[in-house]
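With one protein chain withheld, the remaining protein chains of the complex are depicted in position.
Then we have chain A:
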């Protein structure tokens, strides 16, 4: 019998919501614990074993010099590295600092910003080390995470959607909020995977699963402008939970 896959879970700047997806998987978690060796998962276990690891799941964005050293160490000791969630794949909401005066940001929160040890930017993991796979979402979907782990266990490629939210919205039979109600919606340019949760409650998608590769946001922006969105509103719409994803950063800047 071969040795079980050694899984490690890591946290950088984040809300812990994506690692929670593992704990959210209920009884499947117990089955998973039988199938893999959870070698490092500080949020859930006091047992922390050294690398090398077969699969490292990395949550959070890189925001300190120490983070950079730590992510390099993790990469060097991991066979596969999967970035999970909007922080690890697109800098997270904290990447709003990248387009602001970082000093003023720190001074707005802390009386003595000079003693803080933080970089001026919040950046995705892929800016620092090679990433084997990115799982989108703020937070990620538990089902997608389990798909990635089971695919790796069985030695096949994970099946993840490469289509806009619109496709899963249509399949679910929700009326189009953009067409029917004129509600601003990022569904056409956002990666599917959430299950079209926002249109399901009559709300426009706010892009928390990140930009769909190859989508053209400028066309959507034009339609949203016709619906009455001002430039500042368009900028804010693209500059949220996946602000540092290049497609969002560019489209947001275009309306500034």
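We adopt the following convention: a contact is a pair of C-beta atoms (placed from the backbone, for glycine too) under 8 Å apart; a residue touches a chain by one contact, two chains touch by 3 or more; residues count from 1.
Convention: contacts and distances are computed from a predicted model.
**Q** Name the absent chain as its UniProt record does, using one of the following: "Branched-chain amino acid ABC transporter permease", "Iron complex transport system ATP-binding protein", "Coenzyme F420-reducing hydrogenase, alpha subunit" or "Na(+)/H(+) antiporter subunit C".
**A** Answer from the record: the omitted chain is "Coenzyme F420-reducing hydrogenase, alpha subunit".
**Q** Among A:44, A:219 or A:253, which residue is in contact with the omitted chain in the full complex?
**A** A:44
**Q** Out of A:203, A:223 or A:254, point to the residue that touches the absent chain in the complete complex.
**A** Only one listed residue reaches the unshown chain, and that is A:203.
**Q** Which of A:20, A:151 or A:176 touches the chain that is not shown?
**A** Residue touching the chain left out of view: A:20.
**Q** Need a quick check: the contact residues on chain A for the chain that isn't drawn.
**A** Residues in contact with the chain left out: 11-21, 23-24, 26-27, 29-30, 33, 38, 41-48, 63-64, 67, 92-94, 96-97, 100, 104-106, 108-112, 115-118, 122, 138-139, 194, 197-198, 200-203, 206, 208, 233, 236, 240-241.
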